[in-house]
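For this view, one protein chain was removed and the others were kept in their places.
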Amino acid sequence: MTTDSWLGGAAAIATLTFDVDAESPVLAAGAHYAEHLMTMTHQSYGPDVGVPRVLDMLDELGVPATFFIPGWVAQARPGLAASVVERGHEVAHHSYAHRAPTSMSEQEEREDFARAMAVFARQGIEIQGHRAALWGSRWQTPELVAEHGLRYDSSLMADDRPYRIGTARGELAELPVHWSLDDWEQYAFLPEPHIGSVIESPVKALELWRAELDGMRHYGCLFNLCCHPFLSGRPGRIMALRRLVEYALECGDVTFMRCRDLAAAVLADPALTARPLPEPPSYP
Amino acid sequence: MTTDSWLGGAAAIATLTFDVDAESPVLAAGAHYAEHLMTMTHQSYGPDVGVPRVLDMLDELGVPATFFIPGWVAQARPGLAASVVERGHEVAHHSYAHRAPTSMSEQEEREDFARAMAVFARQGIEIQGHRAALWGSRWQTPELVAEHGLRYDSSLMADDRPYRIGTARGELAELPVHWSLDDWEQYAFLPEPHIGSVIESPVKALELWRAELDGMRHYGCLFNLCCHPFLSGRPGRIMALRRLVEYALECGDVTFMRCRDLAAAVLADPALTARPLPEPPSYP
Amino acid sequence: MTTDSWLGGAAAIATLTFDVDAESPVLAAGAHYAEHLMTMTHQSYGPDVGVPRVLDMLDELGVPATFFIPGWVAQARPGLAASVVERGHEVAHHSYAHRAPTSMSEQEEREDFARAMAVFARQGIEIQGHRAALWGSRWQTPELVAEHGLRYDSSLMADDRPYRIGTARGELAELPVHWSLDDWEQYAFLPEPHIGSVIESPVKALELWRAELDGMRHYGCLFNLCCHPFLSGRPGRIMALRRLVEYALECGDVTFMRCRDLAAAVLADPALTARPLPEPPSYP
Partner (left out) sequence: MTTDSWLGGAAAIATLTFDVDAESPVLAAGAHYAEHLMTMTHQSYGPDVGVPRVLDMLDELGVPATFFIPGWVAQARPGLAASVVERGHEVAHHSYAHRAPTSMSEQEEREDFARAMAVFARQGIEIQGHRAALWGSRWQTPELVAEHGLRYDSSLMADDRPYRIGTARGELAELPVHWSLDDWEQYAFLPEPHIGSVIESPVKALELWRAELDGMRHYGCLFNLCCHPFLSGRPGRIMALRRLVEYALECGDVTFMRCRDLAAAVLADPALTARPLPEPPSYP
């Protein structure tokens, strides 16, 4: 491994990412949920209580992070994105209305994408990367990301190491995600709309993520953790997340990066070659 | 932190709450379940076996608690609410028929609310607080609670510390709840009506709640635990609950309170300002 | 506590019960599953592999057990019930076709009940007790059990100690069950028909049941464990069950009984009074 590798000499790279969805996933499931007061407060806890608590924790630990914010959320809470950038973290694109591209027409996806870009432009927030709502990318999504001049995407699962995607509108770094590195599967519970059924102990989530981190240190991977402030911002969970970061720091061979900085390293890594996406598979 | 803070010098406040739903959630899901003998006995275990066992445990540990009882349950078991008050605990409003406000018209909600108030009035039980059935509050619910002269609500999730809600009919203390501090998600199982699919070990529930309590002691929060006697009244589970309370007492920095006493402290805390509820969010 | 108490001086009574359902629950969900070879072998494992293994384990540990067998299963495997009785254990009634009484008309329930009685009569198997398929008793079921001259039922959940039910056709001992003392919720998995979604480790099931046993020793209860040979007969699970029984034996204050022997003690206990079933609850 050379020093110009995306790993930069580390055993694994860690990107802490926070999807600040607020009410948008619930309202995308049904606009009438706006009338459900408890449900709305369940979601507003994320930006209002979780995000400040996460920002403080990151300060205390001295690690950077990336916040994926739907444009609608940034618009409804005008100071939110700036409060993240001011603390040295990155804000990235997470759709406008938190609807999956696979649930929209190509035209709807294009309009939703541009609308979020416009919100951030008005707020003076520079955007370099994108994560699809619900990770629900269509085959055309990466090209759309490149078309807007972004450098990376973080929605796909073809590897557990970053890779490069060639599109007709330019090249992207892909920083892959996975269900097992998402706090939603461990913590989300809401009967209506149904977003999950099991509430795991933070002890279990920590055990799972630490096992994955150790495996990724063995194999030289990207530990791309996806957390949601309305879930991981709660007291017992953020303490577990803090312990996870402390463990990674103690390992001494894990580097924490903002996604944009990792993407730059990936795009500059001479060992990685951009490949165009294959055709969708043909099935009998 | 001043001594007139709602925390009163403690690291965290703990409110033990017991929702004594009896048969009502099952019958709300379908009146024909009244004919299902096993299902009815599954639910009647709560008031008949669970509540006396919980009351004895509270006596032994010397901690107060709050019992949220649907009016229909209090009416069907005339001595139930009094048996709670006699032991020094609080009885609070938990709807009449355990139907969520979000599933009722405003007029139905108003009638259901008043009907429960009338039951408790006839039984000489003074009511100061409310918890919506299924925590299913609508935007109008807090005002209805204030209109009846109650001091607090305990159904929302906008924070993990108490807050104050201003309504057109007066101010309320909100003592927020959360799915992770509810025994239903850990223990409830019934195939028809389906109320849950996983039965966790009490060891896991204790681990989860202890992690949350420790986090809340770190952040100065309200540990508002919601238990159901038909679930947590079972032998292995009440032993775990006892160990949780013993742990909290050993910490030395957790104060146990009835909800009404906490609500009074919240309403008297000069650092908390009542805010009107925001408008329901507008979503494209 | 006097020596003529049903507890007989023990801290808790343990009844090991095995529901030998074989293919019947799957076929009750859809007769076409008879064509699904894998599914049928999944179920036949119970009587063919699980039951002999359970019988050997019970011999080695020297504890008695009760086997609830649907009449259809006993009929299709003529030597099955006798093989249980020959080893000193009890066979009891578990419907004919493993359909819940709540899913049948009263006439269908009566015919199903009698048909199972006839199978056992032809096989010379004496029956003293009953457990409803899926524990799905209707309000009329206990009277039907008494009408056939049986002494006990084991399908209800009004308590975690035995109780006595008065019916128009005589008195029954009720040996209550509970979801948390059933191996189905811990181990059952089958996508079609869907019978469960989570496969827990035997370590977790052992932890759960041991916690409940310890709680029941504290409160003087009936540890009425319900296992299914197609689930708990598997190697890792039967080893955990063996450890549970060994633990209970080491406690020194737990008595293992056949259900019929416990039922006799319950019916002779002067401290227990038979109460008629209440009316089904009336709900608005």
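Letters A, B and C mark the chains as written, and numbering starts fresh at 1 in each.
By our rule, a contact is a pair of C-beta atoms (placed from the backbone, for glycine too) under 8 Å apart; a residue touches a chain by one contact, two chains touch by 3 or more.
What you are looking at is a predicted structure, and each value in this text was computed from that prediction instead of being measured.
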{"item": "Touching partners, among the displayed chains, of the absent chain", "value": "A, C"}
{"item": "Candidates A:T41, A:S95 or A:S137 - the one touching the absent chain", "value": "A:S137"}
{"item": "Residue of C:A76, C:A114 or C:A264 touching the missing chain in the full complex", "value": "C:A76"}
{"item": "Chain not shown: contacting residue from C:L61, C:L190 or C:A274", "value": "C:L190"}
{"item": "Residue touching the undisplayed chain, where the options are A:A118, A:M157 or A:A268", "value": "A:M157"}
{"item": "Hidden partner interface residues of subunit A, rising order", "value": "102, 132, 134-139, 141-142, 155-160, 176, 178-180, 185-186, 196-198, 204, 207-208, 211-216, 218-219, 221, 277, 280-284"}
{"item": "Where the missing chain touches subunit C, by residue", "value": "23-24, 27-28, 31, 34-38, 40-42, 44-45, 48-49, 53, 72, 76, 96-97, 187, 189-191, 197-203, 234-240"}
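By our rule, only the chains that are shown with their structure count from here on.
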{"item": "Pairwise touch network: line, ring, star, complete, or other", "value": "line"}
{"item": "Equivalent interface positions on subunit A and subunit B, same or different at half", "value": "different"}
{"item": "Equivalent-chain rotation between subunit C and subunit B, CA atoms, steps of 5 degrees", "value": "90"}
{"item": "Chain whose averaged C-alpha position falls nearest the assembly-wide average", "value": "B"}
{"item": "Whole-Å gap between the CA centroids of subunit A and subunit B", "value": "35"}
{"item": "Touching two or more other chains - residue numbers and ranges from subunit B", "value": "197-198"}
